[in-house]
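Complex shown without one protein chain; remaining protein chains in place.
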Amino acid sequence: MTVTRAQESRSATTRGISAYRGYRPPPGMISWAFHRITGLGVLLFLLLHIVDIFLVNYGPEVFNELLFLYRHPVFRIGEIILVGAVYYHAANGVRIMLIDFWPAAYRYERQLFYGVMAVFLLAFIPTAFLMIRAIIQAG
Amino acid sequence: MQVTLRIQRFNPETDTKPYYREYTVEVEPTDRVLDALNYVKWYQDGSLTFRRSCAHGVCGSDAMRINGRNRLACKVLIKDLGPKITIEPLLGFRIIRDLVVDMEPFFAQYRTVMPYLINEEPPPVRERLQSPEERALYDDTTKCILCACCTSACPIFWTNEWLGPAAIVNAHRFLFDSRDRATEERLAILNQRFGVWRCRTIFNCTEACPRGIQVTNAIEQVKRRILFEQS
Amino acid sequence: MTIARPHLGRERPSGGFELYSWYYFRISGLLLILLAVGHVVIMHVVNTVDEIDWQFVADRWNSPFWRVYDWLLLFLALTHGLNGARLAIDDYVRPHGWRVFAHSVLWTLALLFLVIGSIAIVTFDPSKFEVVAQAGG
């Protein structure tokens, strides 16, 4: 049993999201932040995507109308980011699973992080190239 | 060599929120940050408040944020930091004053995991036997000095009320001790909503641990133990 | 001054839900590597939005394989992603009442989107519509 004191009336704490600013992030924290941001971002897109897919049931006119939105340049940039997000999230997800199920992996945490970055870039750069080329070709 | 310490200050009797103050001190490159802090306290501004005791990294008193990372002030040398050093209290705890934070929630987390050997079988006359291999399984986690560097470096801890790495490290110490008999109870505690599964393998804890404990590895071992033994 | 209780569970045991949630992330994540990455590569890289239209979808969903594929993707990505959002809520929505509210919204959304997504995939019948030839662009 430990005796604790009543909370001070006036006090300061660094709890909550503002604490993120107070810590100089090691690689693991960066990889997690990206993982979460990409995960939530992709989720947001997914919700949107479900709505638009639902519209296929209303026939080609309605659906094709909507495609203008998707063909908007801003949206096409967003699409590149989406693909990048999925790539990163997938690669990092594999890293997390390796750490979870391969007992020796924790020793190579840094290396795995750099590996994820390498895989991500290797996949993403050509992808982005293709997608940007498509945008330019589409005019 | 001259260094500038930028220190976060807060006195609940006079301040409404924390602020920073700078101190310039003359130190040896091989001095500890703790020496610089002591120098400020002893000769410049006696009101600067921080905890300290052993001064060589074994008691866990002086965990604080040094240049944005959790460190023991007595285990970081000035030469590894350069001439400008920012010192702030640990994140995620109530600040009592300056660099002193309320550790009670931390120790409450620790107590949650029943951090003691439980074995109600009548003990033998002499020691219980344990092979060096069995002993090695939990060697790493016996090093913990409960400094809170890990828990307060964990981004998940900053935003929710989960158990935190230090408590799990101490649970691990008993879970992997062949003499302990409370595995199921302990695993049940760790399996709770804000138990071990909240860990997102961020590794800030391992990076911060001044005792070099493989904190994340210990947590992962516990996860696998629950996964393969409990479910 | 209060006397803290020495050691008692902090929250009700959640019957291993967190364990399954954690495990589910991994299992679904593994499948999603094929499904989601495959999907974005096919739909956004190999084909581009310039080529995709109603007809494209209709042709694709003529094959039951792609219907199953897409439904699995829908189901897994949605549950996997919303489960992640659940964690984020636990982290960022701290007042108890708000947290309960946010969780309720979350699971309602999950159900809603699962239903409309499934309706779209399962009930879609291109033959209901006149086939209108569409030119790309």
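Letters A, B and C mark the chains in the order given here, with residues in each chain numbered from 1 onward.
Here is the rule we use: contacts are C-beta pairs under 8 Å (C-beta built on N, C-alpha and C of every residue); 3 or more make two chains touch, one makes a residue touch a chain.
One rule holds for everything that comes next: contacts and distances are computed from a predicted model.
Comparing "Molybdenum transport system permease", "Succinate dehydrogenase flavoprotein subunit", "ABC transporter ATP-binding protein" or "Cysteine desulfurase IscS" against the UniProt entry of the hidden chain yields the protein name "Succinate dehydrogenase flavoprotein subunit".
When you scan B:T4, B:T24 or B:Q130 for touch with the missing chain, the hit is B:Q130.
Contact with the undisplayed chain is limited, among B:N11, B:N67 or B:T183, to B:N11.
Contact residues of subunit B toward the unshown chain are 11-14, 30, 32, 41-43, 45-47, 49-61, 75, 77, 96-98, 100, 103, 107, 111, 114-118, 123, 125-132, 134-135, 138-139, 142-143, 145-146, 174, 177, 179-180, 212.
The rule we apply is simple: only the chains that are shown with their structure count from here on.
Per-chain Cα centroids separate subunit B from subunit C by 38 Å. Multi-chain contact residues, meaning those touching two or more other chains, occur in subunit B at positions 104, 108, 111, 159, 200, 223.
Across the assembly, subunit A contributes 2, 4-5, 16-17, 36, 100 as residues in contact with two or more other chains.
Those residues of subunit C lying in contact with subunit A across their complex are 1-6, 26, 29-30, 32-33, 36-37, 40-41, 44-45, 48-50, 52-55, 57-58, 74, 77-78, 81-82, 84-85, 88, 92, 94, 109, 113, 116-117, 119-121, 123-124, 128-129, 132, 134, 137.
By the touch criterion stated above, subunit C contacts subunit B in their complex at residues 4, 6-14, 16-23, 87, 90-92, 94. Contact residues of subunit B toward subunit C in the complex are 104, 108, 111-114, 156, 159-161, 163, 188-189, 191-195, 197-198, 200, 223, 226-227, 230-231.
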